[in-house]
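Before I ask anything, here is the structure I am working with.
Part of the complex only, each chain left as placed.
A and B are the chain letters, set down in written order, and residue numbers restart from 1 in every chain.
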Amino acid sequence: MKARRPLAFSLHEIVARLGGELIGPGTVAIRQVAPLDTAGPDELSFLTGGKYRRLLESTRAAAVILGRDHRDSTERPRIVCDNPYAYLARVSALLNPAEPVAAGIHPSAAVHATATVASTASVGPCAAVDAGATIGARCVIDAGCVIGRNSIIGDDSRLHANVVIYPDCRVGARGILHSGVVIGGDGFGIAEEDGRWLKVPQIGRAIIGDDVEIGANTTVDRGALGDTVIEEGVKLDNLIQIAHNVVIGAHTAIAACAGIAGSARIGRGCRIGGAAMIHGHIEICDGTVVGAGTMVRKSITEPGIYDGFFPCLPHREWMKNLAHFNRLHELAETVRELEARMAAMEGKPK
Amino acid sequence: MKARRPLAFSLHEIVARLGGELIGPGTVAIRQVAPLDTAGPDELSFLTGGKYRRLLESTRAAAVILGRDHRDSTERPRIVCDNPYAYLARVSALLNPAEPVAAGIHPSAAVHATATVASTASVGPCAAVDAGATIGARCVIDAGCVIGRNSIIGDDSRLHANVVIYPDCRVGARGILHSGVVIGGDGFGIAEEDGRWLKVPQIGRAIIGDDVEIGANTTVDRGALGDTVIEEGVKLDNLIQIAHNVVIGAHTAIAACAGIAGSARIGRGCRIGGAAMIHGHIEICDGTVVGAGTMVRKSITEPGIYDGFFPCLPHREWMKNLAHFNRLHELAETVRELEARMAAMEGKPK
C-alpha cells in the first residue's frame, strides 16, 4: 500500500523524459513503482542486481527496469538502462512529486521583525525564526522548527517539523533536514581545572553545503574555534553525531548511528557504515569505505574497504572463543616456546 | 522520594483486585511500592529473584510480594504469586494512576480544519495537527507534537511533548510515544550516479500496532516502497534507529541505542540488547535473544542467545591481547607448521 496517490505516465512518456531503451509496447499507464514480488499491473518494477532475477518470471508488474546485462533476462516490457537503481529514483520522483506546500507564514509562527522570509517560502505552525535570520525562496520550514539568530537557510530547502538551527549557522540550497535534527549546538569543549570542567566557548559555526540531506535526530555541532563543515551532496542518516570542527567531504554518505569525533576530516565520496565510530583528529582519505560497526582510530591514507566489526555467535560458542581472546597473549607465548623446543629437538638453532 | 502522591489501598483490597495469596494481616494501608532497602512502613516491596533475599530481614516494608519459591523466606506480611515483577507492575499502576489530562484543544495549538480530533482527546499547547489527520478517543497529544497530513493516532494513545508523526502514518491504540520520537521520516534511500547521490523517494509508510511504547528520541523511518511495520505489543527503548521497511514482530523488546538496518525482519517475542546492531535484509527468528553490543550480520534461524560483545580489560592487558589479535593469522600458521614438524619427528604422516 502506498502513501500517496500517484500520477500516471505511459512507458513512452517515461522514456521520453528519462532516457533508456524501451523494449515492448509503450502505451501502458504506470501509476507507481514497486518491488518485483508485490508490483501490480499498473506498476513499474526493477532489478538492481542478479539476486532477485528469479522473480522476473512471476512478477505481475507492467514493465521492469533492467541493466544492460539483464537485457534479455525476460520477455516482458522493459526499460534497459545503465543504472537501474538511479532510474528507479527518477521514475519514482516523477510519479511521486512532493506534496505542494502553500507559501506564507502561519499565524502561530513567531518570525522576528528583522528576519527575512522569502515570499515564496512557507513557515509552519509554531515555528520560530529569530532576529536577522534568512529563509530562502520556496523553503518549507515545518511546524515547530526554530531558526536561530542570523542563520541562513538556502533556497528550496525543507526543514521537517521540530528541526533546530542554532544562531549563525548556514544550510545550503535544496537541503532536506528531517525532524529532530539539531545543527550548531555547542561542541563538547571542556577544559579540566582542579578536578572540574570549564566550558570552552564554541565560537565557530556549522556550515552545511547544498544538496545535503540529514536524517531524523542527527546532531551537527558548531565548531570550537573554526567551523564544522558538511560539504555539498553529503547524505547523513538518522541519529548520527557530527562533533565540532569535523569536515565531511562532498558526496560522502554516512549510515545511521555513526559517530564522528571532533576535528576528524572525512574525505569526498566516502561511505561510512552504520554505527561506525571515527576518532577525533584523524583523516580519512577520499573514496574510503568503512564497514558497519567499525571503529577507526588512526588516519586512513589508502582508499579501500576497512572493517572492524565482530559478528555474533551463539552464546556458548562466543564465550568459548572470548575466553581464549583474553588469554591470547599467553597462547602466543606458548607457541613461541614450542617453536624453540621443537627447533632444539631438531638440532637446529631457531 | 517518589514523584507523585499515591493513593492508599489495604493489602486486602490489593489481593481482591490483583489476585495472589495474602499471608498475614490485610488491613495495613499501602501508599506506594519501593525496593526492599528503602521501603517505609506504608510501602509494599518485592523480591524478584534470590539476589536480594538477605534484605528481607532488614526491610521496613509493610509487606512484600514474593514468588511461590520464596513463600517461606520471611515471616513478614506477604503476597505470594506466580510472577512478582508483573504483580509489582500491576500494584504500581493501581497506586500511581496517570495524572488525568483535561480533554480539549489548547488555544495555541494549530489543528487544521480538515483534521478530526475526538472530543475526549487532549491537544496541548503549540501542537500542530495537519490536514486530514485523525486523533482518537481519549488521546493525549502533548505540547509541541506535530501530526502530519492524514496520519491516524489510535484511541487512548499518549504522545509526550515534541513527538513528530510524518504524513500518512498510523499509530495504534494505547500507544505511548516519548518525547523526541520521530515516526515516518524518510528512509536512507540513495542511488549513486556519477559519484553523486540521487534521492529515492520514500513512498511507503510507518505503521505502528496497538500497545506499542517507544522511548525518547527513537526514530522509525517510513518505508521506501512498502511499509515499515512495528507490530502490536512491541517495546522500544530510547535512541533506537528503525530503518525503512523493517518489520518488528509482536511483543519484541529492544533496548536503548540499538539500530535495525533496512528491510531487516525481527521475529515475535525477541529481545534485542542495548546498542546491538542488526544488519539490513536479514531475518531473525521468533524468540531470539541478542546480547547487548552485538552486531548481527547474518540471518538467525534457530532461536537462542547470541552474543558478540567485547568486554573491557585494563588498558595494558587489552593492548597486549589486541596486538596478538592483529597477528592471529600468523599465529595460526605457526601452529599448523609446528604440527607438521612434530608429526615428521614422530615419524608419522600428519
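Keep in mind that, in the parts below, a contact is a pair of C-beta atoms (placed from the backbone, for glycine too) under 8 Å apart; a residue touches a chain by one contact, two chains touch by 3 or more.
Just so we're clear, the structure is a prediction, and the values are computed from it rather than from any experiment.
Student: Since every chain is the same sequence and 2 are placed, give me the total copy number for this complex.
Tutor: The entire assembly in this structure file is built from 3 identical chains.
Quick note on the criterion: only the chains that are shown with their structure count from here on.
Student: Which residues of subunit A touch subunit B in their complex?
Tutor: Its residues touching subunit B are 1-4, 32-35, 38, 83, 85-86, 88-90, 92-93, 96, 99, 106, 108, 124-126, 142-144, 160-162, 176, 178-180, 213, 215-217, 233, 235, 237-239, 251, 253, 255-257, 269, 274-275, 292-293, 309-315, 318-319, 322, 325-326, 328-329, 331-332, 335, 338-339, 342, 345-346.
Student: Touching residues of subunit B toward subunit A in the complex: what are they?
Tutor: 108, 110, 126-128, 130, 144, 146, 148-149, 162, 164, 166-168, 180, 182, 185-186, 188-193, 195-201, 203-205, 217, 219, 221-222, 225-227, 239, 241, 243, 257, 259, 261, 277, 279, 290-291, 294-298, 302, 304-311, 313, 317, 320-321, 323-325, 327-328, 331, 334-335, 338, 341-342, 345
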